[in-house]
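Encoded as structure tokens, the structure appears first; notes follow it.
Removed from the display is one protein chain of the complex; every other protein chain stays in position.
In order of appearance the chains are A and B, and numbering begins at 1 in each one.
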């Protein structure tokens, strides 16, 4: 058991290290911006005070290394700095609006995105795995071929195409679901679910297709192993072969598939949120990119990367835990 | 909802009956005798979906405009599917009768999906190369005296114009011309980006596989870090920075986009090229060449590369799809290919609102769907071909 623990600790440390390096990459990338940072962002028409306040706020007079550590220390305490857009707005209007820090801006939207991802995962994971196992069991049948063509088409389509198709059929031609996801705080759960359903379904289509194909491949690979043939030649029922002999070994690949696809969701969420005007972190990210609100972009990037690394790490650790060779060393 | 559950329950009964009837009719043939109940249910479910599609198609041809409108898109989809299937089938027959012995043999073992893929890719390639010949108007041309937002279909009674079969956009440009030029721009840029990604990732990957040691370690760790950031997010971050640099340096933003996406994507190519390379490097014929005293150039170009073409070609297809979709997504989000260049992603964004008119004027909603569909069709086609290639090469191994 000590063996497994060391490996897991190693992976954890590696994940942390990766995250640290990623944070450096993001920080350096942003600092590649030419000229005076503050002036550039605010444009030529900005007031002297606004520029000076940002300079002070970001400590632009200090060297890059100390700025990085300052930023990192802030991030570790949940402080991602202040949003340019909000500060700009505040400096023009002379009032202090509600949410000036990046953290305050991101927090509710992050929760919304997590909600969307959760709804998607709850629909997609069971459907995809069931269909994937079925396709593997009945491979090369009509069902498998239809599933293959459908999933391949679904993977190949851009998310916005699927989104518009769903809007067309489920919101416009048959008004079952709303096509805009105007979610606000304090909304009832059922209403919130209804408004999130169409974006969730769009994501489900893409993720399910990926997950199903990967599950199918993993199961087919598994069913070809000699110990499955052996189980069949022992006269076990097909059900028992699957449940007792295939599933324990399929766990690792399937968990891997799920984690990888949840990681994929992170990217998919951006476009889908924009189509449905869903107030999540993806939409905020795209908006901030357009107005070059650097602190927000930086923060979103780091959050996306952290989630991505975390999911991959989970997959890694789960597959270590489910490997009998590592669990029961010689 | 109740109807749906009811139908599923009825089908459960039908499935049992179907299996029983099958057993009785065939004298308990093994096919029916050993059929699990789930499979029987699957057959019935499949039949029900097929029946519903036929019914929906008939509805789409109904004389009642309200009903016909409602099923218009389904009708188009079914018709499109059948036309594509027939075209692919004819194309395959053509391929089997014309050409060299090698190409004939290839077409003989080709599934219909792959034939469809190759046909579609050919059509796109021709459209992209000869866009100027096929397009009736220029991509940036705002035709004087022509209204904006003409409905597609070319039927004046429905607000169309026969000169513009697919209508005009929000500032009065011909949508068909823009779609055709879109092939040139979107596909061309995606192709160039993929090539660049392959050049970068491929050469570093093979170098790492052949030389190994610290170079391999260094490159692989860099790639690990770059791959830890989701690619679309990373692309958006870098595009933000590029959008500040571009006007200062006087380089079009599109060039930055090509380089950024190529670099991000080259990490994936690197991984594959390295893995493929490593599989080849452990072969005894590479050891034999090394022991003969051959240099690095001979090893890479004569011994490794010729054996890596098949997986690399398949990967090229997959990468192209990925790059193509990333560019489309960036354009859709407004930070990709810049106007006035015609581009499918941007067109979807600009015309997307028309989807909401589908209930009353189905034709109006087709414009954004056509642009989005053009993207989907090409990626589907490429994926079908790649799928076939992968299956073929894995089949050879067994």
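The criterion applied here is as follows: a residue touches a chain if its C-beta (ideal position, glycine included) is under 8 Å from a C-beta of that chain, and two chains touch if they have at least 3 such contacts.
The criterion applied here is as follows: contacts and distances are computed from a predicted model.
Of the names listed as "Peptide/nickel transport system ATP-binding protein", "ABC transporter", "V-type ATP synthase beta chain" or "SufE family protein", the one that matches the UniProt record for the absent chain is "Peptide/nickel transport system ATP-binding protein". Only one of A:72, A:170, A:236 or A:260 touches the absent chain when the whole complex is considered: A:236. Although one chain is not displayed, subunit B still touches it through residues 30, 33-34, 109, 283-285, 287-288, 290-294, 302-303, 306-307, 398. The chain not displayed touches subunit A at residues 224-227, 229-237, 240, 244-245, 248-249, 324-325, 328, 330.
Assume only the chains that are shown with their structure count from here on.
The touching residues of subunit A, counted against subunit B in their complex, run 18-19, 21-22, 25-26, 29-30, 32-35, 40, 138, 142-143, 148-149, 152-153, 155-161, 164-165, 167-169, 172-174, 179, 238, 263, 266-267, 270-271, 274-275, 285-286, 289-290, 292, 294, 297, 300-301, 304-305, 308-309, 312. Every residue of subunit B that touches subunit A in the complex is listed here, in rising order: 36, 39, 42, 46, 70, 73, 113, 224-226, 228-234, 236-241, 243-245, 248, 321, 325, 328-329, 332-335, 345, 348, 352, 355-356, 358-359, 365, 368-369, 372-373, 375-376, 379-380, 382-384, 387.
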